[in-house]
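All protein chains of the complex are present and in place, except for one that has been dropped.
Right after this comes subunit A.
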Amino acid sequence: MSLSPVEGVALAEIESDGGVGEPAAKGVVGRSPGQLAWLRLRRDRTAVVSGVLLIFFMVLGLAAPLIEMVYGIGPREQFQNLLDGFGMPLGYAGGVTGDHWFGVEPGLGRDIFIRLIYGLRTSLFIAFAAALITATIGVVLGALAGYLGGWLDVVINWITDLTLAMPFLIIALALTPTITLRFYGERGQVSAAFGVGVLIGVFAIFGWTSTARLVRGQVIALREREFVEAAKASGAGLGHIIFRQLLPNIWAPILVSFSLAVPQFITSEAALSFIGVGLSDETPSFGRMIYRSLDFLQTDPAYVFFPGITIFALVFAFNLFGDALRDALDPKSSR
């Protein structure tokens, strides 16, 4: 396979490094590692395709209200006249027509396409925000614990163990009603933003431990290496060593865990919404939609198909892009 551009790039690097004597004449320019990574990424067809797909999904999610205007159907409108006596959509493939591109939901008769678009927005936002926060917390705590060691390492490890040992579901279940009651009383309308916030918060509190452990292990392996010693000897500070020396060397596993975390959060969001933590049925959500559609696998496969194929494409694109990004950042790690 010639998908990997690594060989070519390696050559370019050697040339640029070994370009002695004829500076600027051949247009050989010095490139920063970031530029090199970007170059490699751009030459990787998989990365380009999956990256474009991801951007496409994000644009769809962001443009949801615009799409609604053009499409002419809202996410809560019901079309129960298109359902038969069992609440199943009439017509082909779950009620696909010119008006309803992906058909209608069995039971409530809402349009699947527009709910998918809105759901994509909610779910992508939750998953991204949660993954970013968990990764940040995990990286900072893991790197500090790994590099500094000593009592800080003990304390951070202890907190990690404690978080891992906490019964995630029970705490989420016990806290959510209390927080809801605190903010909205017994009769107030709970806003969708609140549900989203609670979900992100829950994921952030419980999701950072694996990244922290991963980073700590990697940092411990690297901290005695010569380049770190050299930086220390030249008087580099803690921030410089961690963020400029150590972190660039462990981007690969962090990115992989990030790209795995996003789809995982999308599915967890669905599961949590069903036990009353987070979103209610009013907020269109991708995970919730898939969760519900699974009941109709035998009777209305189209309802499973459209959200299913979308999440398949989304997760697949994420993983491929994560892979490609890792390769681009760290050309030495061959497949």
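The working rule: contacts are C-beta pairs under 8 Å (C-beta built on N, C-alpha and C of every residue); 3 or more make two chains touch, one makes a residue touch a chain; residues count from 1.
Going forward, contacts and distances are computed from a predicted model.
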{"item": "From \"Fe-S cluster assembly protein SufB\", \"ABC transporter substrate-binding protein\", \"NADH-quinone oxidoreductase subunit D\" or \"Cytochrome-c3 hydrogenase\", the hidden chain's UniProt protein name", "value": "\"ABC transporter substrate-binding protein\""}
{"item": "Candidate in contact with the missing chain, chosen from A:S32, A:S234 or A:Q298", "value": "A:Q298"}
{"item": "Residue among A:V29, A:V52, A:I179 or A:I309 touching the omitted chain", "value": "A:I309"}
{"item": "Options A:L62, A:L108, A:I159 or A:L175, residue touching the unrepresented chain", "value": "A:L108"}
{"item": "Touch residues of subunit A, complete complex, unshown partner", "value": "1, 46, 76, 78, 80, 83-95, 107-109, 173, 177, 186-190, 274-276, 280-282, 292, 295-302, 304-305, 308-309, 312-313, 316, 320"}
